[in-house]
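Here the complex is missing a single protein chain, while all its other protein chains stay put.
Take a look at chain A:
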């Protein structure tokens, strides 16, 4: 492909033919298993160059070993996360906060936001999360013996927790699901349109909370101070957009992949149903097996990394699903063992940008699985249907029709 020429400094023998966007199993695939499809890279070198490995067709270095990903992600001085992913869809350049800030500015905002999503704060949010899960699942149980997990449970659940966090009523739920879908999986027309809509919404919400403060996330943000000053409009926007983008699709996809696994593995499903105290540990293994995010960094200077000549400006990909299948990190990485101990998986990344919402996401997943298994009988993939999965920047599962008749 002439569009994706390999830069001159990349030795030809370091170019690999694997891509999280174009390799087998990465395009929308019925009954696919895109995370497992990434494991093939472990037969190759610890680092290689993939000429087409972003949505817009850029090349990236690919780091395959968990220990090397840790090194890259822990070293924010060398590997920057400022890519303006969201803003660039609009032809603009401002960071999502704190993700796309580098130290030391990153630490200032991270410290501001950490307490809002700390493990202890999440414990206080749990009753509302559980109530939401129960309401959705009870309504599914009452309406028949089949449903689309993604449409009827995973997305509404994730979005409604997000709305609750922002202090918004549930009646806007479907609007939000639509925005999130267009933004993350839409085409070149839908994506920027959704991005603009979301921005306008966040600006409007911030203005409302400035005028009339309530006890919610956005009020906290607009009243907060960093380094003795209020946040700028751009900073408020950067935070709001990140919470929106990071919190919706990822949790929904995780729940979808997890329930798809359980639908296909009746024995494991029954084990967790009859011994629900195993779900916390099992959820960690499912996070290892089905993480959804490819983390990309930009080299801030030239560095030789495990023999690879990374040059300033090069993209470096640390795909969580690749680290999680690293045989030097996990025993039998391709076996999904719901009783696996010592599971130091990379689903939430490593380093200072460790997923800010990880504690909430973990509890969402565990509570979602607990209530699903407690309230519905043995379920399987509905005959004649096939979940469609895809790779990319954020791995996804489009549909999951299950049946318990």
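Definition applied: contacts are C-beta pairs under 8 Å (C-beta built on N, C-alpha and C of every residue); 3 or more make two chains touch, one makes a residue touch a chain; residues count from 1.
Note that contacts and distances are computed from a predicted model.
Visitor: Match the chain absent from this complex view to the correct UniProt protein name in "Amino acid ABC transporter ATP-binding protein", "Sarcosine oxidase subunit delta", "STAS domain-containing protein" or "Ferredoxin".
Guide: Not shown, but named in UniProt as "Ferredoxin".
Visitor: From the listed residues A:164, A:191, A:345 or A:393, report the one that touches the chain absent from this view.
Guide: A:345
Visitor: Touching the absent chain in the whole complex: find that residue among A:44, A:119 or A:213.
Guide: A:119
Visitor: From the list A:111, A:143, A:175 or A:335, which touches the chain that is not on show?
Guide: A:111
Visitor: By the contact criterion defined above, which parts of chain A meet the unshown chain? Give residue numbers in ascending order.
Guide: 70, 74, 111, 114-115, 117-120, 341-346, 348, 350-352, 354, 358-359
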